[in-house]
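Excluded from the complex is one protein chain; the other protein chains are retained at their positions.
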Amino acid sequence: MSFNTFGHIFRVTTWGESHGPALGATVDGCPPGVPVTDEALQHWLDLRKPGQNKFTTQRREPDAVEILSGVFEGVSTGHPIQLMIRNTDQRSKDYGDIAEKFRPGHADITYWQKYGIRDYRGGGRSSARETAARVAAGGVARAALAKLAPKLRITGYMVQMGPHGIDRARFNWDEIEKNPFWSPDAKAAEDWAAYLDALRKSGDSVGAVIEVTARGVPAGLGAPVYGKLDTDLAAAMMSINAVKGVEIGEGMAAAALTGTENADEITMGPDGPDYSSNHAGGILGGISTGQDVVVRFAVKPTSSILTPRKTITKSGEPTEIVTKGRHDPCVGIRAVPVAEAMAACVILDHLLWHRGHVGENQGQIG
Amino acid sequence: MSFNTFGHIFRVTTWGESHGPALGATVDGCPPGVPVTDEALQHWLDLRKPGQNKFTTQRREPDAVEILSGVFEGVSTGHPIQLMIRNTDQRSKDYGDIAEKFRPGHADITYWQKYGIRDYRGGGRSSARETAARVAAGGVARAALAKLAPKLRITGYMVQMGPHGIDRARFNWDEIEKNPFWSPDAKAAEDWAAYLDALRKSGDSVGAVIEVTARGVPAGLGAPVYGKLDTDLAAAMMSINAVKGVEIGEGMAAAALTGTENADEITMGPDGPDYSSNHAGGILGGISTGQDVVVRFAVKPTSSILTPRKTITKSGEPTEIVTKGRHDPCVGIRAVPVAEAMAACVILDHLLWHRGHVGENQGQIG
Amino acid sequence: MSFNTFGHIFRVTTWGESHGPALGATVDGCPPGVPVTDEALQHWLDLRKPGQNKFTTQRREPDAVEILSGVFEGVSTGHPIQLMIRNTDQRSKDYGDIAEKFRPGHADITYWQKYGIRDYRGGGRSSARETAARVAAGGVARAALAKLAPKLRITGYMVQMGPHGIDRARFNWDEIEKNPFWSPDAKAAEDWAAYLDALRKSGDSVGAVIEVTARGVPAGLGAPVYGKLDTDLAAAMMSINAVKGVEIGEGMAAAALTGTENADEITMGPDGPDYSSNHAGGILGGISTGQDVVVRFAVKPTSSILTPRKTITKSGEPTEIVTKGRHDPCVGIRAVPVAEAMAACVILDHLLWHRGHVGENQGQIG
Partner (left out) sequence: MSFNTFGHIFRVTTWGESHGPALGATVDGCPPGVPVTDEALQHWLDLRKPGQNKFTTQRREPDAVEILSGVFEGVSTGHPIQLMIRNTDQRSKDYGDIAEKFRPGHADITYWQKYGIRDYRGGGRSSARETAARVAAGGVARAALAKLAPKLRITGYMVQMGPHGIDRARFNWDEIEKNPFWSPDAKAAEDWAAYLDALRKSGDSVGAVIEVTARGVPAGLGAPVYGKLDTDLAAAMMSINAVKGVEIGEGMAAAALTGTENADEITMGPDGPDYSSNHAGGILGGISTGQDVVVRFAVKPTSSILTPRKTITKSGEPTEIVTKGRHDPCVGIRAVPVAEAMAACVILDHLLWHRGHVGENQGQIG
């Protein structure tokens, strides 16, 4: 992982700014022979696309992905796959009045201090628009996983909006794609709709907690110490805009448990080891157990709000700022497909890494 | 970051098993001209050393670090610094009865499945003993930071043990080194002593939350997207044994805040921008603001406990296990110096990276 | 360096096939504040462009480079610079009769064996067309070097075509851009024109030796053991299509010298150490001395020729092949701007690496 590249074997480099000509992802390390089509990638991008309902930014981009390389006659060649998305809706005038002011909670000020660049058109490289490229790259990862680990299912969903969490007793996988919040709890989705509508009208925003579960991850993925599967998942999620916390399995709550409570007891199931519980989130010692891999993260509320906040200008003058652009009251919603994409990239990366380093799992049980 | 290496420019590769001849760290990328001595490194190792009181494992290792390379006449040469710690207390007989059984919540089973290796002597590479090497490497990072960023202070401390948190109103930096728990709250330390004593006697264990604050971090460290300072800190902490969650600034609690609440308003201070609060934990858009950098993580309870737990053997037979070895009732205690070391490595790495890529901060304010 | 990425800090990932929609380079790690324009990059691409005279392939591509990201208001932002070149002249029909046959000396057969991909349209990823992306990336490196090391001059030229070398006594820097062969010896250029014309008419091809000299390289660039400046230059040149040998300074001829002959004696000049000769090619122990850095490499003759050669088909049938496409009788000619670009990337990379790791040179002389 470095500047703008993510992954060890399956390496994704994203590029592009929110208001430049285009953005995209250079995907290197995809195995050859994987079916990759514009349509399949577009499917994932469409799920992320903003402007689909009143709860996400009204910026409307077709977000049409173009495959420029690495695919020949519908399958990957083993060479870099270049994915480009043209920016079309670049109404930069909306952002004009913030050219001189720094938005609290936004990367405006740190980018300026570090790079001496103030891309007043809309955040430039720090914009969440960069995540469209991740979703496209994640589509490639999913295509490869469909071939190499066909039982794998990666699903993201929202488990908390502002202070309002889901009721795990009502968790329903089939509900997730039926509401605008990717909620697995239909009742929570209803409550959130009312809550968010009020927030949006008041010009405020709110945070959220997203969870991604990967079912069918083979045991043995990961590596000790710094190449742990959970380390890479944590880094992947923390790299998404506005994320402030990441949890695996029991997460922060593990601190309050005793060893007796936290132990996932092991029995022998028909297909190998079976576990009485999954406090570990499917990862022990950095390596997958074969249980569901569960990662969760918190997204902070967007800093672009209508409430006036104190700030300073580039010349150091005190002032106030109100951000009037097209923004999401709960950016967490749009983080769901991004997190799925990142999880797909990490799992594929570890699968290829494992295949190279170890070949096949070495130890038998039973 | 790969298999066993951490960092971009300042690269630390740890090696060694808990019961092999030695363990250590290969530290590459330390700038030349940094004073590095055995004594300075030993200071940090001694803080981590187990067996110092009844709350940590009774395994007694001198943990004497030997500098094998990269230092000439007391200063770093710019070449790899090899740090070796001999293992001396290797009473592997204690572990004999677990050679065939997998400990629930431990890496025994995943290491076996992946590598076909069962280092029954005590966890091998997955043992927390590996973290001694990190502490030694962190000592090198601290020495370099003392030269390059002399105002920097990195301090770790425990903020929660089991369900019992500190009272932030009693937070006292000077208290941290005065109790065996690195607690900044003297009262909490007292309560924890009683609580942990009871737990230890019952043969159980408990989790903890550790926080690391870096004061005096220059603004501008970090990089967008995947080389974010918070991404690297999250990966660093998640790579420590038994860590299940990582937070920056407000962390998971950010989900419950509104944008209005979460905004860190900006004013102009005597030395540059000043902030009314630090929900962001000192990082915006992956780049340091100059505020305190605050990272927090949860350590799960150790899985080595006296309560019998159901498990299976390598041949798949159901059985029960009780782990009698020398273990810590709260491994979180010993994670504190490790986390400080990791934070030092990450910050130095980003400082060198920034110096290479950008030189000096480009944008002026005021 | 991995799959398709080159460099440590200044990282160039090229992508694209000879007959796909586009090719390009993802350039990460360019410092912020460097003036980068389409025009400047186009200048270098135009020098490489084929079809400019009868000695290079008649494929005519405008090779217009488009900057898709990383540049704002004419200067680099510090974020990835995406450079795209659309393929326009894709007359793949010329290649139709080689879809089933492997061309001797070409990557057709190894790509097929490894990837199961036969991009019969013209070599796909193995085509020398990929080097256009390198030249564009090299333009960015040159722009950064113009700012950071303004005295640096990187010049490539041909010193041998087939068996015919230049006469070093006639070496003239000003001659290089005046003939179609980048020859510093006007007389050699005349001879080569006649020689190559005859070869071209006979449908044959020939190899060449190219030299690149970097004048004004600061002392101190490079690193010991594996990050040597010469190691990276050797890798850079060997990575260019059809290169079979790389030399630094005296090169292979160093084998025949005695230590007495080979010593570059040192004296004290007005601006620091001065050397009586430059057998070392400006590099000692992997680190630049401040003398001219001299790297040389051999390009084999292209394997696409009109002489029938024995080969086999994908189904293993013996056959003969004649390649009728548009090809260069001496591909070495077009390697000159590519080699310059690679040298610029390597030197910038080491300059940034040095700045990060060491800061400024530490040891004074005199």
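A few comments on the model shown:
Just so it is clear, A, B and C label the chains in written order, and each chain counts residues from 1 on its own.
The criterion applied here is as follows: a contact is a pair of C-beta atoms (placed from the backbone, for glycine too) under 8 Å apart; a residue touches a chain by one contact, two chains touch by 3 or more.
Here the structure is a predicted model, which is why all the values come from computation and not from measurement.
Considering the entire complex, the omitted chain makes contact with A, B, C. Checked against the hidden chain, the listed residues C:184, C:301 or C:337 yield one contact partner: C:301.
Screening C:98, C:136, C:214 or C:234 against the full complex identifies C:234 as the residue touching the chain left out.
Considering the whole complex, the residue from C:19, C:79 or C:279 that touches the absent chain is C:279. Take chain B: the residues that touch the chain left off the picture are 2-5, 11, 13-17, 20-24, 26, 28-29, 32-33, 66-70, 72, 75, 77-82, 84, 114-117, 119, 124-125. Think of the hidden chain as still there; on chain C it touches residues 1-6, 8, 14, 102, 104-107, 109-118, 125-126, 130, 160-163, 199, 204-209, 219-220, 222-228, 230-232, 234-235, 238-239, 241, 244-268, 273, 276, 279-281, 283-289, 298-305, 307, 309-312, 314-318, 332, 354, 357-358, 361-363, 365-366.
For chain A, the residues touching the chain absent from view are 9, 29, 31-33, 78-79, 224, 352-359, 362.
Quick note on the criterion: only the chains that are shown with their structure count from here on.
Chain closest to the overall centre, judged by the mean of its C-alpha atoms against the mean of all protein C-alpha atoms: A.
Centroid to centroid, with C-alpha atoms defining each point, chain B and chain C lie 45 Å apart.
Shown for chain B are the residues in touch with two or more other chains, namely 224, 354, 357-358, 362.
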